[in-house]
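My structure is below; once you've seen it, I'll send some questions.
Shown here: the complex without one of its protein chains, the others still in place.
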Amino acid sequence: MDTFSHTIRLSTGGNTDVFDITPFVRDALESSGLSDGIAVVSTVGSTSAITTCEYEPGLEKDLKDIFEKLVPRGGKYAHNSSWGGSDGNAHSHLRASLVGPSVTLIVENGRLLLGTWQQIIFIDFDNRPRERTIRVKLLGS
Amino acid sequence: MDTFSHTIRLSTGGNTDVFDITPFVRDALESSGLSDGIAVVSTVGSTSAITTCEYEPGLEKDLKDIFEKLVPRGGKYAHNSSWGGSDGNAHSHLRASLVGPSVTLIVENGRLLLGTWQQIIFIDFDNRPRERTIRVKLLGS
Partner (left out) sequence: MDTFSHTIRLSTGGNTDVFDITPFVRDALESSGLSDGIAVVSTVGSTSAITTCEYEPGLEKDLKDIFEKLVPRGGKYAHNSSWGGSDGNAHSHLRASLVGPSVTLIVENGRLLLGTWQQIIFIDFDNRPRERTIRVKLLGS
């Protein structure tokens, strides 16, 4: 069994910006030659998250709306009084912790096991544009 | 180190139908003979999710209720205007993305490390009955 590493870099607008990163993970998988194993896709940073979803403009808007409803940007948060109140991104942290920093997917016959409408999405919850690094680790043979 | 694959198939009622899939994962583990490693349990499809919970009828009802409160079926969603408005399952996608498509558990001495009241649950959030495929990948020795 072997491991293969890949790095994805994204320039985001923050503010619950949603990206379909499936093509990048597929490219990493093809380059590795891995046929059978798992793919761990993990974001580096505590105000962004990774999950799966159908990626289309309607759901991208719905994701923004539902997170604004569940964890509103304008809420009263203790974190926004820490560090001299300079951050203002408590909602970003809370949303990211709810969704989680990584997904682990199964690889068989050189393919990611995903549904037809199931894409790997990266969400940048921070309150400003960011340069982001996402890491992919493949384990298997 | 080796890998072992297993497929679980379920007929669900959709609408936040909850299943205890622990026995299927345990069977896969026993068949594999794996003693030490990890088990990745992943759903194929973007309107269903996997997590852990105590599996009993009270909590099954509570799960239905809490998701209806957090992401109501009757909410106004842009996805439900996409594809000619034929889908109507935006809430299913959003709930599934919140929970996540897979769990990764630890295997030791041929057993899944789970608490006594901790079962692996599959939730079908779609708005209609579905035939579902869940994949299990075991890595270890």
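Which chain is which? They are A and B, in the order written, and residues in each are numbered from 1.
Definition applied: a residue touches a chain if its C-beta (ideal position, glycine included) is under 8 Å from a C-beta of that chain, and two chains touch if they have at least 3 such contacts.
Values in this document were obtained by computation on a predicted structure and should not be read as measured data.
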Touch with the omitted chain, as defined above, among B:K61, B:K76 or B:R128: B:K61
Which of A:N15, A:S35 or A:S102 contacts the chain that the document leaves out: A:S102
Identified contact with the non-displayed chain, of B:I38, B:A90 or B:I134: B:I38
Missing-partner contacts on subunit B, residue numbers: 1, 36-38, 51-54, 56-59, 61-63, 65-66, 70, 98-100, 103-106, 108, 113-115, 117-119, 121, 139-141
Residues in subunit A touching the chain absent from view: 1-3, 5, 40, 42, 44-46, 70-71, 77-82, 90, 93-94, 96-98, 100-102, 104, 135, 137, 139
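Rule of thumb we're sticking to: only the chains that are shown with their structure count from here on.
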Chain centre separation in whole Å, for subunit B relative to subunit A (CA means): 19
